[in-house]
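All protein chains but one are shown at their positions in the complex.
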Amino acid sequence: MQTLTDERFLVSPFFVFFLIYSNIIGVGILSFQRDIIKSAGYDAWISVLLSGISIHVLVWMIYRILTIANNDIIYIHQFCFGKWIGGLLNVFIIIYFFVVGLIVFRVYIDVVQAWMFPLMKTWQISVIFLFLLYYIVSSGFRVITGMCFWGTVIPFVFLFPLVFFSLEFAQFNHLLPLFNHSVNEILGSSKKMVFQFLGFETLLMFYPFIKNPEKSKKWAHFGVLFTIFLYLSITIITFVFFNEEHLKHTIWPTLTLLKIAEMPFIERVEYIVVSLLFLVVLPHISQHLWAVCRGLKKLVNIKQRISLFICLFLFFLFSNVLESHKQIERLVDLYSSVGFYFIYLYVPFLFLTINIKQKLTK
Amino acid sequence: MNSRFFFAVSFIVFLTGCENERTIDQVQIIESIGYDQHEDEIKGTAIYPTFKEKGQTKLNILTTKSPSYDDILPRLNTKSAHSIEIGQLRLVLFGKKFAEQGINPVIESLKRDPIVGSRMQLGIAEHTAEDILISGEHTNFPFHLSEKINQNIQNGKLPKMNLHLFLENFYDKGKDPYLPYFTIEEGRAHINGLALFKNGKYINHISLNQSFIVKMLIDGAKNGRYYIKINENKKDGFISLKNLDAKAHYTISQIDQVPNISIDLTMNTQIKDVPPWLNVTVNKDILKIENVLNKHFNEEVQQLISLFQEYQVDPIGFGEMVRAKSRKWNYSRFQDMYPHLKTTVNTKVNIIQIGVGE
Partner (left out) sequence: MSFKQRFFKKKIEKQAIGPQDINHLFTKAKKSSDFGQLSLINKTGHFILSYYNTLIDLEQFQCKVLYVFQEPSFNIGHIKNIEDIRNTIPIEDILITDNIEVIESKFLKGYAILQMKENDYKCALINLANVKVGLREQNNVENEFSVIGPQIGFVENVDINIHLLRQQISTPNLIIQDIHIGSMSHTKVIIAYIEGITNEQHIQTMTQRLQNIDFDVVFDSSQLHQIITDNSLTPFPLLLSTERIDRTVFALISGQVAVFSNGSAYAVTGPSTLLDFFVSPEDYYLPWIIASFFRLIRIFSVLFSVFATSIYIAVLTYHYEMIPRVLLGPLIFSRNNVPFTPLLEVLFLELTIELLREAGARLPTKVGQTLGIVGGIVIGQASVEAALTSNVLLIIVALSALASFTTPIYKMSNTIRFLRFPLIILASIWGGLGIVVGISFLIAHLTRLESLGTPYTVPLYPFRRKDFADGIIRSSYNATSKRPSYLRPRSLWRYHPSDQIKKKNDFDD
């Protein structure tokens, strides 16, 4: 197989695990429990499993698409739909990735403002964030993968054990009675849960940067499995810690969960959590930004550095425009429905199209 | 041009963090707050420690009055040289009169503020919170009231409680919250039982021994102490137990009509003192002691549950247990049924050790 990019810029297939993981886990893990209990109540952990399994199917489909095309999604669009429609779809994809990065960026700043520094203005936090993003994204894909690796290992090692402190107050009675909701309700929660798994679509963009891409399939599935495990354990621990009514009144359940951890030399660990979340969110946003810059380069051939500058400036602008919680929520709702249709309708559609196109061109 | 622009921006950025500074010795760290109802106004009392000399702390008091609860903290600020910070707040006390009117607004505001910890303690004072807080002032031991509660939870007769558990019980329809009940005895604050709540309003309180039984029923005791008075063959005496390990197991049947709850209480304990007319080395006597204890606890638990049914509060959480077993749970139906709930108690006491002397 010929490599479309220079050998020096490729990463080995093992890192797809970290890439997928950091693209899925973002700020959503702090507050997703509230959304999923709206429909299925405390049976929502089943919804987590169901959404996870559907994501596995989608990843498999995406891999089939990419193996046939052996290139990224910009090329696929142009191959399947021709130059003009493909170009239009490419523009949509680039805007989609941009909006995802923007949302994660703004929501994280929101968390910092709510929990740590209430007096800090949005633009102050964004400026330092933007410096870092420029430094990382302009260093190339290998450095972004490195950040994904560290952004997975360090927070997981430090933060995940903290969750187990809350088991001191666990009441497993909350989960009973099991299966008390109808299948419709559980599926409704699954729909909400899928939003948390969104983000792995950047796989469509960074596929050419993987060495031996066939070997990376199993790592991508491991990555999805690991995120399912993480979401499931946090869900179950939240459910045994809070009862349903209490959970409905808590905006950030995971952080409130971590507030109770107490160690001999340190007490309120949620400050560490919010800070280390920065390491989790940073590779997520830089991946998406990188995808936008690369897409723009392949589409209209702008130099990636210039498009990076433009994107960062737009980030700064938009994050200041979205000041209130309500506006952010509206954007998030819009994104979640667009994302849902993107992966559940558009990806299978693309799958069929590329199979047909391939048979036609043979 | 580029580098100069970045330099200028970074300079501005560096000045940004200064607003949020709360340096540790430039803020007044409040350790306990008390709210009382005083005629039509709310009186707030705050205690903060100062560390002037090495190894010596001094506790100081700030009080203020205000018609509304939200205004108390800002008013306290006007009386202090440093800004008031509640990050290390460990205890909030409510006077009985204040609690009878409902402590909902305070709870709501505590819940919404990320700066207070979830392990904070709450309490009810028999007369006014101010008395309790002031009584501890001369001890000059910071956080001593909240430590009192913590210590009694671990080694004494109080069930586990903190802000998180209070909120859990507050929101859960199948359980009602409870808080420690403070009185003053010989000039010192004294935990004298549990205060029972319903919908955020204070209902009544139970004694310390009864709260130990609540502890056994809810959390299970680990190293409790207990004494009972017995009257056998017209002889009086006290049996005192230590290292009491208790666990309660609930079986619920007949969910659809009036539920039937059977409580199996298992206890492993050691004997500390027995009346002289009982001999702990003789097996027969040990069996007699065990029987006496079984009967005693059965009666006590039943009495307690009847008391709760009379007050219409459910701190043990029978509602929650029934909900976990039933497919269709309706809170108001349970509330109507609650006074008619049938409970049977079976206690099994095992005496493990009798000490080293004879």
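Letters A and B mark the chains as written, and numbering starts fresh at 1 in each.
In the analysis below, a residue touches a chain if its C-beta (ideal position, glycine included) is under 8 Å from a C-beta of that chain, and two chains touch if they have at least 3 such contacts.
Note that the coordinates shown come from a computational prediction; the quantities given were computed from them, not determined experimentally.
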item	value
Touch criterion as defined above, residue of B:P49, B:G95 or B:P259 at the omitted chain	B:P49
Given B:T64, B:Q88, B:N169 or B:N192, the one touching the chain that is not displayed	B:Q88
Contact partner of the left-out chain, one of A:Y21, A:Y42 or A:F149	A:F149
On chain A, residues whose C-beta touches the chain left out of the figure	11-12, 14-15, 112, 116-117, 125, 128, 132, 135-136, 139, 142-143, 146-147, 149-150, 264-269, 271-272, 274-276, 278-279, 282
For chain B, residues in touch with the removed chain	13-14, 16-18, 20-25, 27, 29, 49, 51-54, 57, 85, 87-88, 90, 115, 117, 142-143, 147
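Rule of thumb we're sticking to: only the chains that are shown with their structure count from here on.
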item	value
Centre distance in Å when chain A and chain B are each reduced to the mean of their C-alpha atoms	42
Residues of chain A touching chain B in the complex	114-115, 117-121, 124, 127-128, 131, 169, 173-174, 176-177, 180, 242-243, 245-246, 249, 255-256, 259-260, 262, 267-268, 270
Touching residues on chain B, where the partner in the complex is chain A	6, 9-10, 13, 16-17, 19-20, 87, 111, 114, 117-119, 160, 164-165, 167-168, 170-173, 320-321, 324-327
